[in-house]
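The complex appears here minus one protein chain, its other protein chains still in place.
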Amino acid sequence: MPSIPETSAAELARLCGGRIAGDGKRVVRGVRSLERAGADDLSFASDGKALRRAESSAAGVLLVRAGAGLPGRTLIEVDDPTAALAAVLEAFFPRRTADAGVHPTAIVGPWAEVDPSAEVGPYAVVGTGSRVGRGAIVEAHVAIGRRCTVGDGAWLHPHVVLYDDVRIGPRTEVHSGAVLGADGFGYAVGKAGFRKVPQVGGVELDADVEIGANSCVDRATLEATRIGAGTKVDDLVMLGHNCEVGRSSLLCGQAGLAGSSVVGDGVVLGGQVGVAGHLRIGNGVKAGAQSGISKDVPDGDEVNGSPHMPYRDSMRVQAELRRLPETARLVRSLSKGGGA
Amino acid sequence: MPSIPETSAAELARLCGGRIAGDGKRVVRGVRSLERAGADDLSFASDGKALRRAESSAAGVLLVRAGAGLPGRTLIEVDDPTAALAAVLEAFFPRRTADAGVHPTAIVGPWAEVDPSAEVGPYAVVGTGSRVGRGAIVEAHVAIGRRCTVGDGAWLHPHVVLYDDVRIGPRTEVHSGAVLGADGFGYAVGKAGFRKVPQVGGVELDADVEIGANSCVDRATLEATRIGAGTKVDDLVMLGHNCEVGRSSLLCGQAGLAGSSVVGDGVVLGGQVGVAGHLRIGNGVKAGAQSGISKDVPDGDEVNGSPHMPYRDSMRVQAELRRLPETARLVRSLSKGGGA
Partner (left out) sequence: MPSIPETSAAELARLCGGRIAGDGKRVVRGVRSLERAGADDLSFASDGKALRRAESSAAGVLLVRAGAGLPGRTLIEVDDPTAALAAVLEAFFPRRTADAGVHPTAIVGPWAEVDPSAEVGPYAVVGTGSRVGRGAIVEAHVAIGRRCTVGDGAWLHPHVVLYDDVRIGPRTEVHSGAVLGADGFGYAVGKAGFRKVPQVGGVELDADVEIGANSCVDRATLEATRIGAGTKVDDLVMLGHNCEVGRSSLLCGQAGLAGSSVVGDGVVLGGQVGVAGHLRIGNGVKAGAQSGISKDVPDGDEVNGSPHMPYRDSMRVQAELRRLPETARLVRSLSKGGGA
């Protein structure tokens, strides 16, 4: 799909800081996947598996790691093909910028301020006392509560909801359907049922955060639920009240954190990971998909499984689990005096 | 709840191609569950468990499989009671059709085309260059991006969001809150944090697809994330970027696919199943609820567990797992020279 203006392989190499191997004058008119690229297209191979698929790709030019060993092909050799692809795509498909102005159907409440360089789309609602910063984009149907801040260059896609007292950092991007600041799940349990603990805190997302579609970050009971700079959150993720996530962490799709857990910097939580409440997940922790984390995890640990254990142990346990029926049979045979 | 105009059992049998056993003149005024049906109601029993409940049901008429053996009752015998129920309900509760016209509050962008027979509801927004086909229904607050196609007879429920470059096939139905085309979760990892790879592909849903409420289908990096004809996706499901799902597959609630996985035709993924990235799930594969699929699965396999294994193995492992404390005790006793 993505066509680009005619560009030579050499120019593309310059764009991404790569080195040409082969025909630098080769013309590129599109960027495609390995399977669908043709003679006029650039494609990329970021790892060994992709390199094998690249051998049979018809792509005219390939972004690869230096030493990829694809003789006879026109290559752009780089340190990191994914980063190079990002550089190329950024050049031809730059992030859209604000189309300054407030749509006539948008409703901006009293004491709210929208910077003249910001864009506020059709049917958006900006609540009392909220501020939308320079160059920010607030798309159609976004609902912003009271006393919110949308940072400079932030981008709220259609149908994002901010409850009251939500702060969105500069350049932070929130995808459609995400709900920031809904009440945390906090109740006192009494004989007559549950008594709701009013959730009077807020939500703070630092700079360069990205929140996926339909994800939920609940407001804190008293302080703020926080996400640090550069952290990326995928779709359908839930962050319970009072959680604090550090910088440059990745929370993959459908992961969930119960309330009051603290997650460090550079953490990766795989898809559908669950983290119980009131835990500390250290810096640099990596948790495999579907892990269930029920205890604190120290800095740098790799964990897996539900309940979680060190990654290596988990691999061994999984291998033995597959053999468990056989092992158990052997045990029963031994207990009757038999051998293997 | 669902009342219908007075209809005889014989007429209902004709509607669904069934055979009457008992009193074909019996009058039916409603369609109810086994537990709530009365003498004037039709109910249905699709399996053996339901048949046992049917014995004590007060339903005047029952849709059952031939040979169900409910003596003294008025039965409509069919091959497939669920399909027969569908036929009856379709007759009395047909899918709603477009109420042609664009609501005065809807905003249709430049170069966008809405077929005169289509319905566009209040506060809907149709972006630049997008097309809404014959008889399509675009309900309240739907936000459609640029260059999208909504096929003939497609139905977008309130609050659906389409980003740019999303194609919805004929008769495809998308439930409220679903987000199609949000950016895939793709980053290059550098020393200074994450660099976003622009996601410049699209999303394509073929004909007769159904997408559940609040589900997310991310746009592809370069090509299109695709769902084949007749595939049904439940609520809160996530499809990562570049995934391709075949025809007539079922993805149950809260299932999630990481990026670039390919799922075949006629696949069933149970609730909360997770599929890792870059995998191939063959045609006809069935995966039990909460399975975690981390490797390719060949055509026709039934798998279960996290990590997944063949279904039968999984059942054996689960049975032994319950006995594991006992087995381990026995092992320790044997190792000390003891017997069973």
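In this document, chain identifiers A and B correspond to the written order of the chains, with residue numbering beginning at 1 in each.
Heads up, the rule we're going with is that a residue touches a chain if its C-beta (ideal position, glycine included) is under 8 Å from a C-beta of that chain, and two chains touch if they have at least 3 such contacts.
Because the structure is a prediction, the values reported are computed rather than measured.
Only one residue from B:15, B:58 or B:89 touches the chain missing from this view: B:89. Among B:253, B:284 or B:310, only B:253 touches the chain that is left out of the view.
The chain that is not drawn here is touched, among residues A:218, A:234 or A:265, by A:218. Touching the missing chain, out of B:73, B:131, B:175 or B:241, is residue B:175.
For chain B, the residues in touch with the chain missing from this view are 1-2, 31-33, 36, 49, 80, 82-83, 85-86, 89-90, 93, 95, 105, 121-123, 139-141, 157-159, 175-177, 208, 210, 212-214, 229-230, 232, 234-236, 247-248, 250, 252-254, 271-272, 289-290, 306, 318, 321-322, 324-325, 327-328, 331-332, 334-337. The set of chain A residues touching the chain not shown comprises 107, 123, 125, 141, 143, 159, 161, 163, 165, 177, 179, 182-183, 185-190, 193-198, 200-202, 214, 216, 218, 221-224, 236, 238, 240, 242, 254, 256, 258, 272, 274, 276, 278, 290, 292, 294, 306-307, 309, 313, 316-317, 319-321, 323-324, 327, 330-331, 334, 339-340.
Convention: only the chains that are shown with their structure count from here on.
For the pair chain A and chain B, the distance between mean C-alpha positions equals 26 Å.
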